[in-house]
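And then subunit A:
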Amino acid sequence: MGANSLPIILLVPLLGAIGIALTGRWPNVRETISLVTALALAVLVFSWFPEVLDGARPRFTLSEPLPGLSLALSLEPLGMMFACIASFLWIINTIYSIGYMRSNNEKHQTRFYICFALAIAAAMGIALSDNLFTLFLFYEILTLSTYPLVAHKGDPKTIASARVYLGILIGTSIGLLLPAIIWTYVATGTTTFTLGGIIQGNVPGPAVGLLLGLFVFGIGKAAVMPVHRWLPAAMVAPTPVSALLHAVAVVKAGVFCVTKIIIYIFGVDFLFSQPSAQWLQYIAAFTIISASIVALYQTNLKRMLAYSTIAQLSYVIMATVILKPLAEIGAAVHIAAHAFGKITLFFAAGAIYTAAHKTELWQLAGIGRRMPITMAAFTIGALSMIGVPPTAGFVSKWFILAGAFQAENYLAIFTIIASTALNAMYFLPIVYFAWLAPDAPDVDMNHGEAPAAILLALGVTATLTIVFFFFNQPLLDLEGQLVQSLPL
Partner candidate 1 sequence: MNLADHLPALQVAVPLLTAPLVILLRAGFLAWLTALVASLASLGLAILLTVAVLETGTQEYYVGGWEPPYGIALSVDGLSALVLLLITGASSLALAGGRQSLRLDIDNRRAPMFYGAWLIAMAGLCGIAVTGDAFNVFVFMEISSLATYILIAAGRDRRALSAVFKYLIIGTIGATFYLIGVGFIYMMTGTLNFADMALRLDDVIETRPVIIAAGFITIGLALKAAIFPLHIWLPRAYTYAPNAVTVFIAACSTKVAIYVLLRFNFTVFHGNLLGHSDLFSVFIIPLALSGILLASAIAIYQGNVKKMLAFSSVAQIGYIALAAGLASQAGLMAALLHMFNHALAKGTLFLCVLAFILTSRSAIITDLHGIGRRMPWTMAAFVLAGLSLIGVPGTAGFISKWYLIVAVMEVPGWGVPLVMAIIASSLMAVVYLWKFIEAAYYGEPPPGGDTAALEVTLPLRALIWVAALSNVYFGLFPQLPLALAQSGTGTLLGGLN
Partner candidate 2 sequence: MKLLGLFNYWVFAVLLMIGLFALISRQNLIKKIMALAIFQSAVFLFFITMSKIENGTAPIIQAGVDNQIFSNPLPQVLILTAIVVGISTTALGLAIAVRLYEEYGTIEDNEILALDRSA
Partner candidate 3 sequence: MTTLLIGAFLLSLLVITAVAIVRATDLFSAVMLSGIFSLLMALNFFLLDAADVALTEAAVGAGVATVLLLAGLRLTPPTEARGRSLRVLTPAVIAAVALLMIYASFGQPSLGDPQAPAQQHVAPWYIEKTPELVDIPNIVTAVLASYRGFDTLGEVFVVLTAGIGVMFLLGGGRGKPFSRLDSNVEEGLSRHLIPKVMARLLVPFILLFALFIQFHGEYSPGGGFQAGAIFVAGIILFSLVRGERLTLAVIPPRVLLWMSAGGALLYGAVGLAGIAMGGNFLDYSVLADDPITGQHIGIIVIELGVGLTVTGVLLSIFHAFAARD
């Protein structure tokens, strides 16, 4: 396929959105279009995989509004992986959404599917962005298109939370990320992602740390403390949206952006040589530990999962700033691994809400006996979060840990071990209670499993979480290309 067909990847979800808008009156047609679009997108994205694996780097310039500042798309290993994950999980999420939205009789379903398709288009744009300008553009579109999803319910409490969501994401992006991009442009004359980075020699040493800070905190979607507040706030959204935020697109886009910027703008080698950039790993470590501790104290299932996500995101950040080849691979793989695990967990939470209308942890006692499939999937997801083999989480943690040893970075090693223990402390009790504890008193237990569409979706993701443990070589090969130039 020629590079000229790259924009089709963006066009497919956009056309899907238009189709959904036009057929909003007939739910069956509308959802068929959603599903067909998702499938078409995934096929399209995966058809690029072999070429990129063979080293092709297709590039397409849409327009160049200002010299050195163009709207351009390109495919490289990191973006390829993100596009694959997002497009694939969109299919599953669509199936799940259909079941969830119908069972819960949600309103404004057409708007929901339109915004969802727009969000996916934006995520594809982020994955394919060839430079910071394009990245920023799609980053903002993603924020805006997910706002109506977060505010879906429309009651005052939801609106207030959605305002926090939007306020933090737009505020950080305009207040910090945009200046960082402009700084980069003024200093280097370009914003194009280049392997090995473009900063070296253009920004004086101490300022590199500052620039890094502008980028990392400007990308609010990566939820590094203290700009993580939007993620728990966004928990007011319907569960498919939470899945979208946590696994398919939003937070993944955040860490993806950070990783991409560190690899392609700063350059791993260069950043490793800069003492002023070392602060980031402390922040990441702090975020991992404190978010895990906060998660320990949550009583609401979705909020707990949200804090777990914050911790897991900083894993990726931390892995990236270990700045060793194995760790970079680990960072990339963790984006995928966490996506599979976390989407499973959210699907399970949504299934519980749909079937039993339970949201609090104490209500879950004994639920495994009534919803065995859901809880089995939940268990697999939880194990992946902790990093227990044979789940996806183990693969990425293994690489990160190996990278940390390679760098002799004891802070990272300690953090990973400590957080693994904390993860176990807040996930395992739930698993234990769900399967083994007696039924919770004063709770209605007259319910069965969730609808078939929901079960199908979470079954698939749970299976994938395990399959990924055994079958991950293509991804490792792909991401290996990122670090070919680096000494192992």
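Note that a contact is a pair of C-beta atoms (placed from the backbone, for glycine too) under 8 Å apart; a residue touches a chain by one contact, two chains touch by 3 or more; residues count from 1.
The candidates were selected such that all candidates are chains of the complex that A comes from, given by their letters.
Predicted model, so just to flag it, every value in this text is computed and none were measured.
All listed chains 1, 2 or 3 share the complex with subunit A, though the touching one is 1.
Those residues of subunit A lying in contact with candidate 1 across their complex are 62-63, 65-66, 69, 71, 133, 136-137, 140-141, 144, 148, 151, 154, 159, 163, 166, 170-171, 174-175, 178-179, 182, 185-186.
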